[in-house]
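All protein chains but one are shown at their positions in the complex.
Chain naming follows the written order as A and B, and within any one chain the residues start at number 1.
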Amino acid sequence: MSIILYTVATLAIIGATAAIILYFVAQKFKVFEDPRIDEVEESLPSANCGGCGFAGCRAFAEACVKATDLGELNCPVGGAETMESVASILGLEAVKKAPRVAFIRCNGTCDHRPKTNAFDGASTCAISAASYGGETGCEYGCLGYGDCVAACEFDAIDLRAGMGVPLILDDKCVACGACVEACPKNLIELRKMYPKGRKVVVACRNEAKGGVARKSCEVACIGCGKCEKVCNFDAITIENNLAFIDSDKCKLCRKCVSVCPTHAIIEVGFPPRKIKEEEKESSTAK
Amino acid sequence: MLKTFNLGGVHPPENKLSADKKIENLPLPKTVFIPVAQHIGAPASPVVKRGDEVKVGQVIAQSSGFVSTNIHSSVSGKVKKVDVSADSSGYSKQGIFIDVAGDEWLEEIDRTEELVKEFNLDGSEIVKKIQEAGIVGLGGATFPTHVKLVPPKGMKAEVLLLNGVECEPYLTSDHRLMLEKADEIMVGIQLLMKSLQVNKAVIGIENNKPDAIQLLTEKAKNYQGVSVVALKVQYPQGGEKQLINAVTGKEVPSGALPIAVGAVVSNVGTAFAVYEAVQKNKPLFERVVTVTGKGVSKPSNFRVRVGTATSELVEAAGGLPENTGKVISGGPMMGRAIPSLDVPVTKGTSGILLMQEEESKRGEVLNCIRCARCVSVCPMGLEPYLLMTLGEKNIFDRAEDERVMDCIECGSCSFTCPSHRPLLDYIRYGKGKVGQIIRSRK
Partner (left out) sequence: MKNIFTVAPSPHVHSNDSTQKIMYRVVYAMLPLLAWSVFVFGLDALRVTLIAVVASLAFEYLIQKFLLKVKPTITDGSALITGILLSFNVPSNLPWWIIIIGALAAIGIAKLSFGGLGGNIFNPALVGRVFLLISFPVQMTSWPVNIKSGIDAVTAATPLGIIKESTSIADALNSLPSITDMLIGNTGGSLGEISAILIILGGLYMLWKKVITWHIPVAVIATVAIIASIFWLINPDVYINPAYQVLSGGLMLGAVFMATDMVTSPMTPKGQIIFGVGIGLITISIRMFGAYPEGISFAILIMNAFTPLINNYVKPKRFGGK
């Protein structure tokens, strides 16, 4: 009997002492954390891609909770839906952001851009770009080793080995911007997304003079300025022998596509044009 | 026992095919392209424009800062244009195109072969002449020489070291220069000694050039304070820090300049250029270039005007061999593979090496087997295998702690790796990134 008593008593004393110590330790090292951080974090996609500009979803959630206005904060992966749920948790207003999509501004695939030398170093764009201008005459174009593919957390870039230029898969791209950072040639741009994945883009970054650019690549922008003149929406600017279409101003009228002499401006996602085929026929007839 | 440096090193096959070929003058080209950035530091700014008539030796681009140099015309003729053209990396760089007409030199240049021994300029006057003549280190690094000759405040040079090592395989331009212009080099050394106010100069020459060692030892007897030391053949002995270590036994501390141990290192080719600049008023617009390679029918040493296209040199050495796979500007260890033969010779071009198809591809990259060869050959005592991994994984703070910035890019690690791993590629990349991080901190 006394054994049971002693046992119970000893355990009770140890338990009580431990509880008291724990209580004081907890008081001493207490860190206040807003419970909303966890809530916000849960509503995020947990991709930890860094597309928001923060080191992972947790850091973004902390920033959201601290912020008084969500205007500057955006989770590109989750998009408007996620931001709305974040806003509702925090009792703030969601600012609607137009969805964006990445695009590689180079169309210099192997058939357009003849090889002038063969790079035999470590197969990454970063190392290749740091030591040489590239395997073709164009020092601005895509190197094709796929640093962007490696940087993409969403499998949204297809290397297209052998083609020379990777392809971004619009349906998977969340516009996190990791590839933009990874590309040493600065080719990738986050453009406004239009319905059906339609876009009109200058697929070239070549800043060399027209003749030089054309010699190195069939589909290089030569900076002739025809597109700038034909554009009714001031969406096109020419700088350093290179045209650029502002995707926020572009209305997808496609006038520039038809005037471009080198087919540097490309249209994506449109049904095939009738006029174009007629033109082709007439040119072959000649 | 011959002297050499303490740590690491490799011994690639020497292949000095052109060692007994006298230096010949290369025929004048029809056009030249003279880049304005041929040195470390700020590019020079062009002072001529299209249509200007220029003479040989005339300044065509002015130095744009202290760490920068003048660029002189290497030919006479008419400026065709000032424009960009692809350099040895394939990136466009600014330069001056000149159509050659005749060979008219500036009058003040003494074109005779006569040796001018006496000089009565003081140190700063000599430095000024060197600066005006656009002289850079001709060993390949192309660091402006006048900068080296003005030590930072509070530091004093004690000894001048002359680099006659030529540790790169194949190259023989310095070797030939030492044999053919020994007296001129000696006078150049006297001038450099005077400008640095040192009374001791040591010429380091690797033991595979016994004729040069013998000749220069003989000549050195007539010049106060100059001596020659024979060194064991070991790459990268021509590296500044390695040469200082081999000759004086001192180690330049990490991150410091050679002057920290009282040494200034200059190439023998630079000493010759200094002689010409000071005693003959001839700026740096031509240099000796070795054209070599296993398939080359006439391996040669040429005196070449800066701006001459590589193709002209290849033509003069018997034409481009059928199976050329790689063209290297410089030596096989640290030289640069060039993408086309249009690339011009610059002040830093010590050789043109044509490699055959089968020599020019790297082997298949296999797993690291941790054999530690890269560690044992690294002349800076680094761990290349680790630095490569850190570069691959973008862990730059650790790379900095592991002293990636100490790497001299000699390539001994990649040379020796049995798994053909691109060690130096990644180390160089990591070094670039760490350099950016360090600069952004300031």
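Basically, contacts are C-beta pairs under 8 Å (C-beta built on N, C-alpha and C of every residue); 3 or more make two chains touch, one makes a residue touch a chain.
Every value quoted in this text rests on a predicted model; they were computed, and no experiment measured them.
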Given B:Met333, B:Leu387, B:Val404 or B:Val434, the residue that touches the chain left out of view is B:Met333
Looking at the whole complex, which of B:Asp110, B:Asp183 or B:Glu359 touches the chain that is not displayed? B:Glu359
Considering the complete complex, identify which of A:Thr109, A:Ser131 or A:Asn206 is in touch with the unshown chain. A:Ser131
Residue ranges of chain A at the interface with the undisplayed chain: 115-122, 127, 131-132
Absent-chain interface as seen on chain B, which is shown: 6-7, 10, 12-13, 90, 169, 241, 245, 251-254, 256, 320, 324-328, 332-340, 353, 355, 359-363, 366-373, 375, 378-383, 385-386, 403, 406, 409, 411-412, 414-416, 418-420, 422, 424-425, 428
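As a convention for this text, only the chains that are shown with their structure count from here on.
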Residues on chain A engaged by chain B in the complex (per definition of touch): 116-117, 120-122, 124, 126-127, 130-134, 137, 139, 208
Over in the complex, which chain B residues touch chain A? Could you list them? 84, 86, 89-92, 339-340, 360-362, 422, 425-426, 428-429, 432
